[in-house]
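With one protein chain withheld, the remaining protein chains of the complex are depicted in position.
Here is subunit A:
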Amino acid sequence: MEQIKLAIIATKGSLDWAYPPFILASTAAALGYETQIFFTFYGLQLLKKKLALEVTPLGNPGMPMPMGMDKWFPVLGMTLPGMQGMMTSMMKKKMQSKGVASVEELRELCQEAEVKLIACQMTVDLFDMETSEFIDDVEYAGAAAFFEFAGESDICLYI
């Protein structure tokens, strides 16, 4: 049986959106797929050694709020200082209590399973990001390199 290939583009840099690429990539690797994730724009935050990912209810009416907070706080209330930090810590606690892995753990599992992690060189330059802040296994490349793998992939996801 030929090895299935999965190509993922990760474009988002918030705590909630860090999950889909790492969950899918680590699971695919466990199923024996050859897997690559191409991190671009805000997705590059997911490659930092020290992750400082947050979640925000702003602009996200689909986010379930604890204790009916959405009834008590109008949208403007969510812009108050400290609100994002509070939502982030509540989300992390919730995930822990439900046995959901941390982003760090899922990322490590991806690395162990030899998921290829590729950072978009253009974004690194655009935002003047320090590559020393990224984890060690990262490769740096551009769109053509992504297509070389994605063109042969069986599944290609934009997240």
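Here is the rule we use: contacts are C-beta pairs under 8 Å (C-beta built on N, C-alpha and C of every residue); 3 or more make two chains touch, one makes a residue touch a chain; residues count from 1.
Everything that follows uses one rule, which is that contacts and distances are computed from a predicted model.
Participant: Given the options "ABC transporter permease", "ABC-2 type transport system ATP-binding protein", "Cytochrome-c oxidase" or "Sulfurtransferase TusA family protein", which would UniProt use as the protein name of the unshown chain?
Facilitator: Matching the unshown chain against "ABC transporter permease", "ABC-2 type transport system ATP-binding protein", "Cytochrome-c oxidase" or "Sulfurtransferase TusA family protein" yields "Sulfurtransferase TusA family protein".
Participant: Consider the whole complex, including the chain that is not shown, and state which of A:L51, A:M65, A:M83 or A:A101 touches that chain.
Facilitator: Final answer for the missing-chain contact: A:A101.
Participant: Decide which residue listed in A:G32, A:P66 or A:G85 touches the omitted chain of the complex.
Facilitator: A:G32
Participant: Of A:M87, A:L109 or A:V124, which residue touches the hidden chain?
Facilitator: Of the candidates A:M87, A:L109 or A:V124, A:L109 is in touch with the missing chain.
Participant: May I ask you to list the residues on subunit A that touch the chain which is not drawn?
Facilitator: Looking at subunit A, the ones touching the missing chain are residues 1, 23, 26-27, 30-32, 98-101, 109.
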